[in-house]
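Partial view: only certain chains, each at its native spot in the assembly.
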């Protein structure tokens, strides 16, 4: 594509005490694409997307959204800018209801007087919209939208998190290993959801250790190694074996990077 | 040479002890004595006083003025100080046994109680026979001041105290309630409320000191009973005397903490200079710093002064 | 450049294709017919304030039977409310903090310092009472801010922070006040506004103080805020899982600071009410208010781990303690029995709560 990237990062550095989790990492995401990020455990994938989504502050480096330099001080600001993230640990509040969780930080208030002066929440509206989102995404049947998230199974929880991101992302959706704990059936549904979001025109970042899944859905694959971007490959030009070989250091990475 | 002395009070929050400290400090400055003051965290806090005595020993103090919180439990520490050659004087509250200290400078607390007891009895007249009395006592460990004033009041009022060393063993039906106040406003209010619940017909309230009397008064006021009840107290601080003037308290037994403090410092100075220890009042086992009943409604047969005189002699 | 597996690109793996035919019904573990016991458990589980409310009603009933008619008098009932007012107000502050998985040992100290500031600013510096009262609130808010900043920004455990500030604030209170008590008559004469919450009015036999009214209003307003505004839901979210709350868009640090500041302001309000209750400004009051407020919160079924419970539970908890204390006095037991029974009550209340959670799953 000849388009400009929607989201870029250059020279990101993040240190945790003596550990350097990000070591001059770069990143590019183009409009409408599914970009997979793969790498060994501890390569720095989660740190990368946390830096991009405002969950941690990089020690060095620059992030641009649509060409403009941004400095998110909190995940809230990234969300306000249209970047939605499914974190590896889901980030749901166990004791709050499904609807409360989906709307946390972007609650709907009652119209008119009550909402404006008494800042009263519009529970029915939020529950209705939450139910719609879940149904629309065809993800699962949840009987009671008011039930606490802690009463859901692991798969259902992952579903809520994914649905929240898919429903509210207006510019970018990022998913960190959204299928790690899921079974065959549940994983497939998440993949379908990802393709769905793409069809709506949003670019997606997918972190995953599952090579067949990555090669099935990704338009480009960002290979992360030792805290930095090693290379970006086109899944149609390289095999899974190649990708694994690059990512584990079994083969040197190709010199030229694939411009998307 | 430089003589150093210690003042250890029950708390440093009761105005009585605040004054005592001021008096002692003034006297110490006058006589060139170095004074360090210590206090417990709450009334009844024995451990802080033990630690304070030890500090005084370490500090090489010549004398200690002690207002004991727990009059029995502190005795061993006092002995250690005396063994180290320090003069220990109990102020306000005698130790048990009283001769555990080298000397005691105090109000005659039994008499203080007796005065307000007799006054209440005389004031009530015939009604005294079926009075309903609530006692706002001090702490659960029943230190000497607590027992002396409480039992003194009963004696003055004509109630059989049974064991005069113990509060609560009486069987006179006029005693309807005993509760502890820790000698402060908050405790006074709570204790009074509790007693009111037991018997809303209470018409005489004995209080261990003036802060607790103030608290008890608020409780009475909040249920509109303040004018039906006779409150008596001990202390005679300026706010207390004003309360007598205003009719909040019927009568109070005035004590003289500044005298206790200044005499205490003088005694230490003298002991440091000459080795001589202070002697008790004739016929008593402690030095009596005096007590006077203050009331604007004098009663037959009970000696008292009015609030104008009381205000002239009050302490802060 | 490409081997056999690469051919699979853009195609699900073979074994995943069968999924289209998979069972789409959702497993329903729920037994259809619920026994009455189960229904009750479910109700209790979804209404966290119900258990303390029931305990409260039962204890009123119990003492009513044991003590006799006098216990049911309007007089007794309102006296309980009066005795509970301070703990109820401070308990509201404590509830906010505990909902964020914190704990505030300094509440009593903040309350007393604020009341001393209100008094001394009026009498020592001659400020008009309303100004002095505002200064008292400012001091309360400031103490809360200090707690909040240490917890949120320095990431220190709330127990430790408030253990420290408790001692600091209390000592500051004694040093500043020079332990002077301000007398009731002086307040009456010069600044009756300080005692406004001690004013009473009657409704039949019942005597209410303004302090009681303000407690009830405060709890009602906080209940509304906690349950019907975004800010309130965020308080729960922060206590439930701060990391999750942060990642899903709650400004956790800001929330924590706000909660502690609000708690400080509520403690200042309690300080004002305290002046009304004692009639005077006494720097020695409130030594056990922290433990009493935590007790009310705990008996009220609010989790010390944060994120769970209702502020209504706290007020029922405070009332239960009030009913027990007064009831036992009326029966004529040694006050120590009251402490003993309240100790038992704490454990039993929490055990019941735990049991309901467990059985209701």
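Which chain is which? They are A, B and C, in the order written, and residues in each are numbered from 1.
Definition applied: a residue touches a chain if its C-beta (ideal position, glycine included) is under 8 Å from a C-beta of that chain, and two chains touch if they have at least 3 such contacts.
Given the structure is predicted, the values throughout are model-derived calculations rather than measurements.
*Asks:* Which formula, in the displayed labels, matches the entire complex?
*Replies:* A x2, B x1, C x2
Assume only the chains that are shown with their structure count from here on.
*Asks:* Which word fits how the chains touch one another: line, ring, star, complete or other?
*Replies:* Its topology is that of a line.
*Asks:* Write down the pair of chains with the top C-beta contact pair count.
*Replies:* Highest contact count among chain pairs: A-C.
*Asks:* Can you figure out the chain closest to the middle, judged by Cα centres?
*Replies:* Here the chain at the core of the arrangement is C.
*Asks:* Could you grab the centroid distance between chain B and chain C? Build each centroid from C-alpha atoms only and quote it in angstrom.
*Replies:* 38
*Asks:* I'd like the Å distance between the centres of chain A and chain B, where a centre is the mean of that chain's Cα atoms.
*Replies:* It comes to 73 Å between the two C-alpha centres.
*Asks:* Mark out which residues of chain C touch at least two other chains, giving numbers and ranges.
*Replies:* Nothing qualifies.
*Asks:* Would you mind writing out the residues of chain A in touch with chain C in their complex?
*Replies:* 55, 74-76, 79, 85, 87, 89-96, 100-101, 104-107, 109, 118-121, 140-141, 143, 164, 184-185, 188, 191, 212, 215-217, 235-242
*Asks:* Which residues of chain C touch chain A in their complex?
*Replies:* 1-3, 5-6, 8-13, 15-16, 19, 22, 26, 224, 228-231, 233-234, 236-237, 240-241, 243-251, 307-308
*Asks:* Which residues, counting only chain C, touch chain B once they are in their complex?
*Replies:* For chain C paired with chain B, touching residues are 75-76, 79, 82-83, 174, 178-181, 183-185, 198, 200, 207, 209, 277-280, 282-287, 325-326, 329-330, 332, 335-336.
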